[in-house]
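Mind looking over this structure? Questions follow.
The complex is shown incomplete by one protein chain, all other protein chains being positioned as in the whole.
Chain nomenclature is as follows: A and B, assigned in order of appearance, with residue numbering initiated at 1 for each chain independently.
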Amino acid sequence: MEFVKKDILSIEELAREEIELILETADSMKEISQRDIKKVPTLRGKTIVHFFHEPSTRTKTSFEIAAKRLSADTVSISASTSSIVKGETLIDTAKNLEAMNPDVIVIRHQASGAPHMIAKKVRSSVVNAGDGMHAHPTQALLDMMTVREKKGTLSGLRVAIIGDIAHSRVARSNIVGFTKMGSTVVVAGPPTMIPTGIESFGVKVTYSIEDAARKADVIIMLRIQKERMGDSLFPSDREYANFFGLTHKAVSKAQKDVLIMHPGPINRGVEIPPEIADGPHSVILDQVENGVAVRMALLYLLIGGSRHASDD
Amino acid sequence: MEFVKKDILSIEELAREEIELILETADSMKEISQRDIKKVPTLRGKTIVHFFHEPSTRTKTSFEIAAKRLSADTVSISASTSSIVKGETLIDTAKNLEAMNPDVIVIRHQASGAPHMIAKKVRSSVVNAGDGMHAHPTQALLDMMTVREKKGTLSGLRVAIIGDIAHSRVARSNIVGFTKMGSTVVVAGPPTMIPTGIESFGVKVTYSIEDAARKADVIIMLRIQKERMGDSLFPSDREYANFFGLTHKAVSKAQKDVLIMHPGPINRGVEIPPEIADGPHSVILDQVENGVAVRMALLYLLIGGSRHASDD
Partner (left out) sequence: MEFVKKDILSIEELAREEIELILETADSMKEISQRDIKKVPTLRGKTIVHFFHEPSTRTKTSFEIAAKRLSADTVSISASTSSIVKGETLIDTAKNLEAMNPDVIVIRHQASGAPHMIAKKVRSSVVNAGDGMHAHPTQALLDMMTVREKKGTLSGLRVAIIGDIAHSRVARSNIVGFTKMGSTVVVAGPPTMIPTGIESFGVKVTYSIEDAARKADVIIMLRIQKERMGDSLFPSDREYANFFGLTHKAVSKAQKDVLIMHPGPINRGVEIPPEIADGPHSVILDQVENGVAVRMALLYLLIGGSRHASDD
């Protein structure tokens, strides 16, 4: 199968077969990062711009390492150094970047839909590294890679996603992705954090973490945004931890070999207690490792193939 | 012809023949950025330090991409991370950088003359990426490259520069450059923004944008510094746009094939309306693309040749 997408903007736009191709490619990319010499010349002479409008350590570092292990050249632009502060529009910034002939623009932006808007305007490939409360497709892909690696399949699994479902781009992308790949997704969180009508995505809703965890093969804990603490959604992190922090009791209701996941960075003692984050079910650091592999796979599929084509 | 300059500090210091050599070299560099594999080994093992004391997206990104496409190693230092905050003098910072054996120091600084001061103190080549209200030679070179590419020559052209002439390093470098290459330069702007005595540079002065545009082959709109709005120079951006924003009427007085240019980032609706910025006369994005090519050419001419010499 050939990968013909120009951009990676959301899980919605990827067919099941495309997701499978990405995950298979990521498996072979992972092996590169485990070698003594962690570098292949695949994307030599390609230019990748990392355009991050929101602060990010792990996602940006993961993309940069992925690009460098494929021998691409990388340039980084952050919100604070960008012309945005001089009043330029986002489209103008993107068109200007494009004029420098990058092959891929990786963008994180607080505005939902920003990567899509840019993708329509530039010839370069665009990868969405997280936009507002909309989508975080590379996170969903690395989560699916991690589960597939441990369970052998995504089909027929029960995946519980716990936390602020309404405001989480990670939740949204994972719901779409796991459902598409044949998993059953259950979400749980305080009623104020469950969007109305979410059942139409084929998702089961509960307001009890133990209900959600029951017979789960995978439990994905969402990060609680401390900056929302104290507002009307919930009164305090202690209150949140009491009702929706992961507990041993909840884990005990899940499958014996349940995987505990978290997109990071974790708030130890809030959404997940340290002994579970560091415990035998946790695959949180596998997720991080697989993030590099998934991003390598995407860069390769987007721009690595074209070169071979033109070599023919 | 051999290029023997150690530094690129201002257009004033470049002979007409040197400018021609730079522009010809830039033409061949541009082709590299349009290849599938946008990289040549020319500057492998060279170290280029980007030392930016003022925020900048496009200039810094352009220099970094230029260096990487020539296979040089790059290191970036910004004002906020530099020892300047610890009270070190600029010369001490430069001498310290030099001790690490860089081949080129690219510097942007708010103080006019800072790059010259540094160039005198270090053996490394120094490239001025914009100093105060003094000079921005790489911008002028990319502007000349763009015009030459579209018009075939710079000689005998009429070039109008519109805006805050007095405070613009872009204006100053372009006036010197285009005049040196045989163009006639006309400037227009509010009287408070035209420096007294500018006629001595061989420039025509008018206070009407339509007068300046008349029969122009090239119209260069300067960026209005929003941070100066509201002070004594002019009362508001609307007021400015009314008198010195580019209009269809002004464009209609120019040559049929007039080029509309802007150093960016543009303030849409202030100095230039969107339909002209995106219209058929606009070469604004060509300028950005050519910026990478000009900077590749300068790096190559400054330090690429020495290697060949020592290879003999």
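Definition applied: a contact is a pair of C-beta atoms (placed from the backbone, for glycine too) under 8 Å apart; a residue touches a chain by one contact, two chains touch by 3 or more.
Here the structure is a predicted model, which is why all the values come from computation and not from measurement.
Engineer: Which of these touches the unseen chain: B:S10, B:T25, B:T59 or B:T93?
Structural biologist: The missing chain is touched by B:T93.
Engineer: Out of A:S56, A:T89, A:T179 or A:T247, which touches the unshown chain?
Structural biologist: Selected residue, touching the omitted chain: A:S56.
Engineer: Footprint of the hidden chain on chain A, which residues?
Structural biologist: Touch set of chain A with respect to the missing chain: 33-39, 55-58, 60-62, 64-65, 68-69, 78, 226, 264-268, 285-286, 288-289, 291-292.
Engineer: For chain B, which positions touch the chain that isn't shown here?
Structural biologist: 44-47, 49, 73, 75, 77, 80-83, 85-89, 92-93, 95-102, 306-307, 310
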